[in-house]
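On to chain A.
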Amino acid sequence: MSALIQLKNVKKTYKRGKESITIFDGLNLTIEQGDFVAIMGPSGSGKTTLLNLLGGTDRSDSGEINFDGERIDGYNEGQLAGWRARSVGFIFQFYNLMPVLNAAQNVELPLMLTKLSAGKRRANVETALKIVGLWDRAKHRPKELSGGQQQRVAIARAIVSDPKFLLCDEPTGDLDRNTANDILGTLQQLNQEMGKTIVMVTHDPEAARFAKRTLHLDKGVFAEVTQ
Partner candidate 1 sequence: MTDFDLVWKNLFRKPLRTILLTVSIFMAFLIFGILTSLNVALDRASESGSASNRLVVSNKINFTQSMPYAYVNRVAAIPGVTAVTYQNWFGAYYQDQRTSRFVGFAVDPETYMAIFRDEARLTDAERQAFLTERTGVIVGKSLADRYGWKVGQTIPISSNIYSQANGRRSWDMKISGIFTGAKPTDPTTAIYFHYDYMNETITFERDQVGTITVVTASPDQNDQVAKAIDANFANSPAETSTVDEKTFSRAFLKQAGDLNFIVTMVVSAAFAAILMIVSTTLVSAMRERTKEIGVMKTLGFSSPRVLRMVLGEAVLLSSLGAVLGLGTSAFILTGLSKSPVGSSFGDLSMSPVVALSGLALAVSLGLVTGAIPALSALRMSIIEALNRG
Partner candidate 2 sequence: MSLLNQTGSVIAMNVRSIPQRLWMSLATVGSIALVVAVLLGFLALANGFNQTLKGSGAPDVAIALRDGSGSELNSVVSREQIDLLGQGPGVRAGPDGRPLISAELVLIVDGIKKSTATKANMPLRGIGPNGLLVRPQAKITQGRMFAPGSNEIVVGAGLLREFSGFELGKTLRFGAQTWKVVGVFEAPGTVFESELWADAPVIQSLFNRGSTFQTARVGLTSPAAMPAFVKYVKDEQRLQLKAQSEQTYFADQAERSGLLIKYFGWPLGIIMAIGALAGALNTMYASVSSRAAEIATLRVIGFSGFSAFIGTMVEALVLSALGALVGVAICAMGFNGLSASTLGAGFTQVAFRLQIGPDIITQAVTLALIIGLIGGIFPGLRASQQRPLLALAT
């Protein structure tokens, strides 16, 4: 297996007024192609910050971030946006669907960043919604869907443009046990059957069990717990 993502000696600080808080200093992490990593850790330990660095939505102060053999920490904003559109799918705790769009349109959103034809887009949207089992709700607005259904639409949105890499920030944090397990099962399926590399932040040890391995983050340092 080859490394999909590699963090080398990454430093990240936040400035709050005059104070600066160091979140990571000399962080190293390698995630193989096809891995499913759960990241756990106490609140404030830097899990979301890590996801932001991995997804190119925030910048490190120093160190290297490699994706598929390419350094992305040197990308400018536009390059990062393009890279995210091609390579990363995002799943949030609160789904973050567009309320004015129906399920199919929400899923189609990332395809607006591609040059696919209308017909191809429709086909992709259909495939993605079918994977998450919501094709019959394609015309529903987020308001008309349950939390679990909304998260499924969000997963469909994340995979519709077929990125290699999925980032999930507490994807089941807002859902009940059964629904959570459904969602996690879907993620696992995406990992196993479609080879998606997944990094998932979670508080929930049950959820972590769906991953191939779990990393514990505490005070900016990893302790690996392999299953």
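A word on the picks: all candidates are chains of the complex that A comes from, given by their letters.
Going forward, contacts are C-beta pairs under 8 Å (C-beta built on N, C-alpha and C of every residue); 3 or more make two chains touch, one makes a residue touch a chain; residues count from 1.
Computed from a predicted model, the values in this text were never measured in an experiment.
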Options 1 or 2 - which one, within this complex, touches chain A: 1
Footprint of candidate 1 on chain A - complex, ascending: 52, 55, 57-58, 77-78, 81-86, 88, 90, 92, 96, 98-101, 105, 108-110, 112-113, 157
